[in-house]
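All protein chains but one are shown at their positions in the complex.
Our next item is chain A:
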Amino acid sequence: MSMYSVLMNNIKMTLNPKDVIISIDRPKILLLKKHIDYLAKYGTDQDDYEYNMTEYLRMSGIYWSLTAMELMGASDRMPKDDIISFISTCQNKESGGISACFPHDPHILYTLSAIQVLTMYNRLDAIDVEGVVKFVASLQQPDGSFYGDIWGEQDTRFTFCAVMCLSLLHRLDAINVDKAVEFVLSCMNFDGGFGSKPGSESHAGLIYCCVGTLSICKRLDALKVDALAWWLCERQLPSGGLNGRPEKLPDLCYSWWVISSLKILNKMRWVDKERLEQFIMACQDPDTGGFSDRPGDITDPFHTLFGVAGLSLLGNSKIKPVNPVYCMPQETIDRLKLKPQML
């Protein structure tokens, strides 16, 4: 390769409007303590605007923070007893489903988050487990798909929530797994990826959901692995970050969804891990702590989890191993004796 073309490549790299430039003053090492303090403090101010306005996804917020804290070995900084009694109040007595926050309505997204938190704490006794099983099973449709709640929104995210939730409870027998798989496969696209419903465009987040579902159901054989993994590794941009769809900006959460899928497919070597690590490190905020979607943006617990979990998959020794399917500590998955399929 000539000098000239190296130069051309570099120019193209910096001119790419669909990527970010990581300035040299961005963090390059893991600011572990800052993140722990950031998450420990998050939500302690009951008058915080951001915290209040995200009440409708509180349960997932707790899952993001607790999982990140578990992975950083600092879960003792979370108010365990408060969290457990909070979850108890969020379960709907009639349907068995769990809401984001009382008195909001039960939904499968928050039911899963609650189950993930309670399994990490090993405190499933705090809720009516049979009620949860009944709720999740009631959402399966004749075509195998799952609704998010009684209102009929259909999405492969909800299939993943259902399958993950029931597998954590060792109750996959409560649903028609073959039908669930059949539905997921009906969402497969020309590029080997998956969207939210049949006909929908491939999207890294939904690919993670569908690959995760097939992993738990031990049906990874049905994937077009080479096409899918190639599409996934093409998500990596010159900056090292990954986007969720072609021609989009890189984002830390997509970085997680892409590499966790690649990990399940045993193709993580198809991306440049060093450059990805640089991108993730650059998404840290050295002042406030936490990670953001892109270098220089405002941090939040959601991206903080995916930053920490991403570094874990890349083998960072300061973070505990994460399970790529469940996005929970591997030690929790081992304790539950769960063995999702990995290629």
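Following the convention adopted for this analysis, contacts are C-beta pairs under 8 Å (C-beta built on N, C-alpha and C of every residue); 3 or more make two chains touch, one makes a residue touch a chain; residues count from 1.
The rule we apply is simple: contacts and distances are computed from a predicted model.
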Listed names "Phosphatidylinositol-glycan biosynthesis class F protein isoform X1", "MAGE domain-containing protein", "Geranylgeranyl transferase type-2 subunit alpha" or "Ubiquitin-conjugating enzyme E2 G2", with the criterion being the UniProt name of the chain not displayed: "Geranylgeranyl transferase type-2 subunit alpha"
Contacting the left-out chain in the complete assembly, out of A:Asp37, A:Glu182 or A:Glu234: A:Glu234
Residue of A:Ala68, A:Ile98, A:Val258 or A:Val271 touching the missing chain in the full complex: A:Val271
Chain A residues touching the omitted chain (full complex): 1-2, 5, 8-9, 12, 47, 49, 52-53, 56-57, 99, 103-105, 107, 149, 151-153, 155, 189-191, 195-197, 199-203, 218-219, 221-222, 227, 229-231, 233-234, 236, 238, 240, 245-248, 251, 266-267, 269-272, 275, 285, 292-294, 296-298, 300, 302-303, 341-343
